[in-house]
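With one protein chain held back, the other chains of the complex are shown just where they sit.
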Amino acid sequence: MTASGTPHQHPSLDDPRIMLDDQIGQFEAVPPYPPRTEREAEFYSLRDGEMFVNMGPQHPSTHGVLRVVLKLNGEQVVDLDPVLGYLHRGVEKLCENSDYHHIISQIDPLEYVSSLFMEWAPVMAFEKLLDVEVPRRAEYIRVLTGELLRVSSHVLYQGWMALDLGGLAPILYSFIERDEIVEMLAAVTGQRMLFNYFRIGGVNGDLNHEFMSRLGDWMSRAAKQHEANIGLLNENEIFVRRMRDIGRLDGATALRMGTSGPNLRASGVPFDVRRAHPYSVYPELEFDIPTRGGNGGGDSLDRYLLRLDEVSQSIRIIDQCLHNMPDGPIMARLPRLLRPRPGRAWAAVEAPRGLFGTYVISDGTDQPFRMKIHDPSFVNLQLVGLLMKNNLLADTMAVMASLDPVMGGIDK
Amino acid sequence: MTTVNRAWGHLSLRGKVIIPLLFLVLIVGPIVTILFANVVGPWLADLLGANPQIVRFVVAIGGVLLFSIPAAFIIIYMELKVIAFMNLRIGPDRVGPKGAFHSLVAGLKVLTKEDFTPTGADHIVFTWAPVLVFLTAVMTFLVIPFGPGLVGQDLNIGLLYLFAVGGMSVVGLLLAGWASFNKYSLLGGLRAAAQVVSYEIPLTLSVVGLILLAGTLSLNRIAEAQAGWFTDWYVFRQPLGALIFFIAATAEANRTPFDMAEADSEIVAGFATEYSGMRFGFLFFAEYVNVFIISALLVTLFFGAWNAPVDINSILALVGLSPIAVTLDPASLGVGPLFLMLVVPVVLTVIFAVPFYLARSTRPAWQALVLGFLLFILVAVGLLFLLAYIGWPWMAGLVWFMGKSFLFVYVFVWMRGTFPRVRIDQLMGFAWKWLLPAALLNLFVTAAAIIIVKS
Amino acid sequence: MDRSLRARLEARFAGRLTGPVRQRHDETEIRIRPADVIEVLRTLHDDPELEFVVLADLCGVDTGTHMQVVYHLWSAKTPDWLRIVADGMPREDPRCPSLTGLWPGAEWMERETYDMFGIIFEGNRDLRRIYMPPDYTSFPLRKDFYLADDAARSPGGGVRHMEQTQAPAQATPRVVRRTVKA
Partner (left out) sequence: MALTPDGAGEAVTPDALAADVSPAADAADATDATAASALVTGSERDLARPLVVPNTLWTSMRPDAYRSGAPAVTHLRELEGSDLELSDTARWGQLEVIPTKADLVVDLIRMNSLWPLLSGLACCAIEMMSAATSKNDMDRWGMFPFRASPRQADVLIVAGTLTTKMAGPLVRLWEQMPEPKWCVAMGDCTCSGGRYKRSYSTIEGIDRVMPVDVYVPGCPPRPEGLIYGMMKLGQLVKERRGQWPEHKIGPNVPTDV
């Protein structure tokens, strides 16, 4: 221990110049203020043999900046308290202070894994406000790109699942797939992740040759590659044993908890906005709504397998889109400055993580008066409190990863 | 002479380092050897003959300490490249040929980082726990026979010593986890303790049958008992024991899929969470030294330690030749080789350089000379190695032992690249519900078989 | 637009609707008093001919004069989204019964609404700040919370308000001024 590294002269947490009091409080699990709600009082009181473990905001397996305070009894999770807001960017306020075209770029990075869906819902809501008819080619392009992104999102989910269970290889294979898809989309949108692509009344650019050639290459072996990715983990005994019967959730509870998307369908409830409340051109396309779990409810393994089923369905949809893609314009004729009549509109799409909705109130100006963003993973994350109790610490990762949260969407 | 000058002038920095080194090794080295063998050796032998045990011990300790670090570096590099290969990546390739020195660079970097003790940690325990972990790992080398006669201390209770020392490492992990003043470290230390302690039992029981067969606890004798063809290896007489030993040893060394103690995705880095700098380096090395040790143990106990899989002498006897027996004793050769050592390299270099020079008219002489010298080096090293392999049994043994050991190291790296991690309760259940009964069954069957055969 | 749904709703909640049932595109909107929220939504959820089982969204609205809580529901019995607007809460002390008894999943949405608007949901047992730090004292999505470059909209003219607090917890409003950039 040399003079430069003596631990006792190291700046310590107690230095008031470094952190605010509440920020210091964030590092001890017990908050520095008296409990404000009965739930908080109940959680932050220890019986003997229990201890708090503060997981996050920086933790390898919290998928971003989620912070979970675990109340452990040995290795067993007695109770837990998720703390959000470390990525709260105030998107809704920004949307209310920027005009309708600008909102698309503001709302883009919400769920950075599947950002096209973040554009889709508000664009649909604005089109309702403005009574715009979207050209069918534009709709088909939206469906095509959206389903491509759904595939990449689910493939990434597979890799993350394995990574949180300690498997190193699958995440890299997932990223090979994901990189191909985003490069493909970058050819038409110009960006790898936050494609600012959908426009009110259409899409930004038409499909170009590079996109089509890349897509053809990918489609030619997509199904086979998907089979290979399934084979990566599904025959793995350790993986299956760790996922089965962990975090079982039955359909009724899932509905009561407001869950949506694959997590709901894995519990046996076939609720998919694409079929339940059809939008865009989904009524013209044929695809199945895979469900799993059945009566007993679905566990983490079901949630994992369901996404693999959805990938093959998405590949079906992409194939149909390519076959009956109509010609025609890709943008409706609209004025540069949009001033919709005062009114309210709600639009919801089926994002890879569930129902993503947007509620817009227009007051006649060029900026929405109120814009609410409903993110699926925000609601789905509530399940951790339900599913993780009385599991082991290691199961916490299995459950959290199987719910597939994305902090950008959760914290807005 | 000008040619030599130009050759030297055109050499790159690397060449200017390597070629003199090779000269030293090939010319000065043998001279010194022979001088030592003729003059210094006897005198020193007389001096040390009085107390050989201490000398042997000191030499063994030095050799072990010198060996363990390069072994760890090689294994780390293997892990980097093999996992990269399994991930369809290239892996480190900037430092050294194909990134061979990346592990070395990483190790040196770790040593130059700020060494840090978190506030609230137990300073003394925090400092000495990694040393304990590393020391136990290195001490285990002492009884491993790398070849005939190449064993640090041929204890007649070598196996007991192994398990005792190996069991001590958990104390270091536990201390590291406890002294870090961090809940993740504490969890990691406790996990390591529970895991290692419960896997000690099947690990030890799995070799009792082997001990019954061999009738000894000395690793050296166990190795000798497996001489001859590969069918004499104990893995064919104790397949179940070998399997149990493999699994339990994996858990013993905290390797995937049993690396609960440093599970990245659960408890951040386990007992090593708060460690930085040199102390983290100790923990880091110890892990990989352990990998080599369990591979070496597998080879020693079950895969015929240093013995070649085929018995050449028996084949020769079958054909009708007499077994090869070359004794390489430099002392007996006198001064002749000394003269040869001086002349042969120069002559052969020139001879080997000629075809290079004639092959392409555009190639300058210095290049031809360098190439010829390198070719000569190749041939000379090959010849010397062959001679040594035939002449010195410990050389042959070392080659086979290392080859087999690194084969198993590759298997462990392979497992790390592919397997997910098991859960702690599954881990414990596996140890107590499956491995322990299987080990007992193995022991019972072996004992019964021995009794039946005896009677 | 689902006319039959409109008829059903008007028949069912004759007394409780504070306004006409509005329908546009694929949305049906009814307005009720905050006091009736639990009863109306329970009926919507349990009634076999309505059966709105999916709570699609719960959000607050600050109209500048009063507060609203807006619920979006989905049912297999109708092609429309149903929007329930609990209208007419005072901005000083907006209170609304909590839905957590009916949809436990509404808990975090209500926490978010409290965090952003200060609407107090009576019956929610964990009504804490969910996004902002625990001792944050203002409600960002209220209409009197101005972003830095919205000085034009702020009543003080040149004075650049950052935010204005009307926390029901604390009686005295506090004005915090934005830092002048270097």
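The first chain written gets the first letter, and so on, giving A, B and C; residue counts start at 1 in each chain.
By definition in this document, a residue touches a chain if its C-beta (ideal position, glycine included) is under 8 Å from a C-beta of that chain, and two chains touch if they have at least 3 such contacts.
Every value quoted in this text rests on a predicted model; they were computed, and no experiment measured them.
Note that the absent chain touches A, B, C when the full complex is taken as a whole.
Of the options A:E38, A:D131, A:D179 or A:E227, the residue whose C-beta touches the omitted chain is A:D179. Looking at A:L94, A:I289 or A:A332, the residue that reaches the missing chain in the full complex is A:L94.
The chain not shown here is touched by just one of B:V235, B:A272, B:A353 or B:L374, and that residue is B:A272.
Interface residues of chain C with the unshown chain, by the touch rule above, are 63-65, 91, 131-133, 135-138, 140, 142-145, 147-149, 153, 155-156, 159, 161-166, 173-182.
Residues of chain A in contact with the chain left out of this view: 2-5, 9-11, 13, 15-24, 26-27, 57-60, 64-65, 85-91, 93-94, 97, 105-106, 109, 112-113, 156, 171-173, 175-176, 178-179, 192-194, 363, 369, 407-408, 411.
The missing chain lies against chain B, touching residues 80, 84, 87-95, 99, 102, 105-106, 108-110, 112-116, 264, 268-269, 272-277, 280.
FYI, only the chains that are shown with their structure count from here on.
Centre-to-centre separation of chain A and chain B, using mean CA positions: 48 Å. Averaging Cα coordinates per chain places chain B and chain C 68 Å apart. Remark: chain A residues 1-2, 4-5, 7-8, 10, 12, 51, 53-54, 59-61, 75, 162-169, 172-173, 176, 233, 236, 238-239, 241-242, 392-397 touch chain B in the complex. Contact residues on chain C toward chain A in their complex (touch as defined above): 24-27, 29, 53-57, 59, 61-62, 70, 72, 74, 76, 79, 81, 83, 102-109, 112, 116, 125-135, 140-141, 145, 147, 150.
The residues of chain A lying in touch with chain C in their complex are 22-23, 25, 31, 33, 36-40, 84-85, 88, 90, 92-94, 96-97, 128, 255-260, 271, 276-277, 343-346, 348, 355, 357, 359, 361, 370, 372, 374, 378-379, 381-382, 411-412.
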